[in-house]
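Let's look at chain A:
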Amino acid sequence: MSTRTVLQEADIARALTRIAHEILESNRGAEGLVILGIPTRGVELAQRIAALIAGISGAAVPVGALDVTMYRDDLARNPTRTPHPTTIPEGGIDGRVVVLVDDVLFSGRSIRAALDALQDVGRPAAVRLAALIDRGHRELPIRPDFVGKNLPSAKSERINVRLNETDGVEEVTIEG
Partner candidate 1 sequence: MSERFLIRGASVEGGAIRDIRVEGTTIVEVGAGLDAAGARVIDADGLIALPGLVDLHTHLREPGYEASETILTGTRAAAAGGFTAVFAMPNTSPVADTAGVVEQELALGLAAGYATVQPIGAVTVGQQGERLAELGAMARSRANVRVFSDDGFCVWDPLIMRRALEYVKSFGGVVAQHAQDPRLTEGAQMNEGSVSAELGLAGWPAVAEESIIARDVLLAEHVGSRLHVCHLSTAGSVDIIRWAKARGINVTAEVTPHHLLLTDELVRGYDARYKVNPPLRREEDVLAVRAGLADGTIDIVATDHAPHPAEAKSCEWQAAANGMVGLESAVHIVQRVMVDEGLLSWADVARVMSRTPARIGGLATHGTPISAGAPAEITLYDPSGSRVFGTADLHGRSHDSPYLGTSLPGRVVTTMHDGYLTLDDGVLVDAETVAAHAARVATHRVGQSGAAPGARV
Partner candidate 2 sequence: MSALTHLLDTKTLSRERALAILDVAEDMADTQQREIKKLPTLRGKTVVNLFFEDSTRTRISFEAASKRLSADVINFAAKGSSVSKGESLQDTAQTLQALGADAVVIRHGASGAPRTLAESGWISAGVINAGDGTHEHPTQALLDAFTIRKRLHGVASRGRDLDGIAVTIVGDILHSRVARSNVWLLHTLGASVTLVAPPTLVPQDVSAWPVRVEYDLDAAIAQGPDALMMLRIQLERMRAAFFPNEREYTRLWGLDDARLAALPLGTMVLHPGPMNRGLEISSAAADSARSTVLEQVSNGVAVRMAALYLLLAGDREGER
């Protein structure tokens, strides 16, 4: 089993900066945006993207977290999962453009759960998806709007995203 580093600290920073620009471009500015990260690492990424957007546009963008544990379709197949907090920023999501942020997009099931969770929180005008890594192997018709890096991989391989805040290092590796 070998481990290969595919993104280093600088690569991650550049990818996030590009995503922030793309969000602003597609939204024609920062108005009406709400950035929601999917725990665990999606939350940190969402914070950074929101900060980058604020830096570029000068406008503060609401940011929060959306836990999807309660909406997963595979709960009974796994040991009990501990949920994480959901924090919806003040102002809610009704009529807003919600940008979901996740570290790795794989089967698409987490995003499906996130869409169900969003539905119980409110009624956004639109939902977009930003993923740091898209590794393919989708099992549902879900596609990202903003991608940091496309990483074709074998299903048996493991993609690990490590961020300073949660893991003490900053890298994306592929193992297999």
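On how the list was made: all candidates are chains of the complex that A comes from, given by their letters.
Basically, a contact is a pair of C-beta atoms (placed from the backbone, for glycine too) under 8 Å apart; a residue touches a chain by one contact, two chains touch by 3 or more; residues count from 1.
The structure presented is a predicted model; accordingly, all values stated were derived computationally and were not measured.
Enquirer: Thinking of the complex as a whole, which of 1 or 2 is in touch with chain A?
Expert: 2
Enquirer: For chain A, which residues are in contact with candidate 2 within the complex?
Expert: 67, 70-71, 75-86, 116, 119-122
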